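Let me give you the structure first, and then I'll get to my questions.
Every protein chain but one is kept in place in this view of the complex.
Chains: A and B, in written order; residue numbering restarts at 1 for each.
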Amino acid sequence: MYVAVKGGEKAIDAAHDWLGEVRRGDPDIAELSLAQIREQMTLAVDRVMSEGSLFDPDLAALAIKQSRGDLIEAIFLIRAYRTTLPRFGASHPVETDTMQCQRRISATFKDVPGGQILGPTFDYTHRLLDFKLAAEGNAPDTSTQDAPDLAAERKPHVMEFLNKDGLIESAEATDETPPDLTREPLELPANRALRLQNLTRADEGFLLGLAYSTQRGYARNHAFVGELRIGKVAVEMDIPELGFSIEIGEMTVTECETVNQFKGSKTEPPQFTRGYGLVFGQCERKAISMALVDRALRWKELGEDFAGAPAQDEEFVLSHSDNIQATGFLEHIKLPHYVDFQSELELIRSIRTAATAALAETKIAAE
Amino acid sequence: MELTALSGGFENTAHQSATAFRAIMNVMARPGVIETVTGAVPPKGLSTAAGSLLLTLCDPETGVHLAGELDSEPVRDWLTFHTGAPIVAAPQADFALGAWDDLLPLTQYAIGTDQYPDRSATLIVELPALTQSGVTLTGPGIRDSAQLSLPALEPFRLNAALFPLGCDFFFTAGDKIAALPRTTKPEPTPCM
Partner (left out) sequence: MSDYNFAYLDEQTKRMIRRAILKGLAIPGYQVPFASREMPMPYGWGTGGVQVTAACLTPDDTLKVIDQGADDTTNAVSIRRFFEKTAAVGVTQATSVATVIQTRHRIPEEPLNEDQILVYQVPIPEPLRFLEPRETETRKMHALEEYGLMHVKLFEDISQHGQIATAYAYPVKVEGRYVMDPSPIPRFDNPKMEMSAIQLFGAGREQRIYAIPPYTQVVSLDFDDYPFEASKADGACALCGADHTYLDEVIVDDDGGRMFVCSDTDYCESRRQAGHIGEQGTPYGKDAA
């Protein structure tokens, strides 16, 4: 006698309960507070905000806690929340040259007006486990933090100096409303604004791999970091009822502009070209990767050859960059597929039966 | 803007638009079927069915063309207040609304492109009455054949010949609604 398996509902409830327990871990250990995550796991919070497309450190901290530190799961929580939010309007473009920089470096010039600021970086740390951190309660010496006078003054973009001499392509500002892939289905070919929106939401690892591939020769574009800056920018918005714009808040962003070689084309003399990356929070690796991939995707408008490299392939890059789409589809193969598998089973059996019979016939004929 | 423009919307948007949409979907899926749609109390000259359809489907993302007498201030104000839909010229319209003669010629509306046949206008034709008689219809959504009181025959035949391009039609009268997608083939009903 056979009784069909049931109990999906019970199994789901039990799994959720178990998840809650495991998330909490050993109850004898103090529970993580959202403030602790927000203040001490800042780069995780920044990544979740950047790929979740929502600037809210508190919600990002909550998502990280809820997801047991699985950042893609946390990004998913933020995206699903974000999509339900009503839209009040659109802000003005943020002015990154008035950024209060906590970090600003240029690899192309030894010194730049406004000065270079190393800021809170891992760059020159020796990657040795610091066992002092294992002992709790060591408050760092805070006297070394940014001098406030560095913060407010306008710091012109390094690229502007090259632009004055016509050595780099000019990037004209336009008033055109950029498309929004969260409101309209992605349509190909995409313009640069749409590509950049896709890239800034893209998975950091995916972009890193693509950017790295361009450095290793798959559509190499000889990038230098013209400027990398991280800091706070003001967000302004027009309020129709008031008739003027007001600052509604500020946010930390990372901006990377690369200077890339360009050999010239039939219509353009040789000059430098640009790649651009802009992401929420302090996400340096992502911003640089984004700039390299942006540059690689621009081959057509710059009159370059398509080298067949993955990073040049707009449809390939834009269709596979979103980690929420990717992880969902990847993991869906965990779902039951027994109906499809059954139909494949029958097919294989039927083909094999036919093949075996045919083989037997050939043998008989041969004998 | 007159006060009447501010009233006559759905009272419970989520539920009423869901119920209206089901009727709207059903008539589009089954050409010849007549359903009732209510919920809107539109300004004079605009039927309950057409008003409810506009509230269900239009918003700031859809351009609406108002033809003939329906291009009036009360209708414009009401539509703008309740849906935020921009009023546009016929060639830009996602939806066009009017009496049959006012909507003509059909050639002025978007019929979609080879790659995007969905980017075509949907016409909402206000009729004095709507009955299951007149022109004989066959095609997807129709088991054998259906009949519907279309205001004409030839323009719909020409439209169907454009398939997969073409316009799609709703017909409204009072609180009644019927539809004719581009796939339906209209023929004169043979004499009994």
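FYI, a contact is a pair of C-beta atoms (placed from the backbone, for glycine too) under 8 Å apart; a residue touches a chain by one contact, two chains touch by 3 or more.
Since we're looking at a predicted model, the values are computed, not measured.
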{"item": "Hidden partner chain, touching residue among A:F88, A:F244 or A:F329", "value": "A:F329"}
{"item": "Hidden partner chain, touching residue among A:R127, A:K164, A:R183 or A:R216", "value": "A:R183"}
{"item": "Sites on chain A contacted by the missing partner chain, in the whole complex", "value": "1-4, 6-9, 11-12, 76, 79-80, 82-84, 86, 182-189, 315, 319, 324-325, 327-332, 335-340, 342-347, 350-351, 354-355, 358"}
{"item": "Residue ranges of chain B at the interface with the undisplayed chain", "value": "13-15, 17-19, 21-22, 24-26, 28-30, 56-59, 61-62, 94, 113-118, 120, 122, 140-143, 163-164, 168, 181-183"}
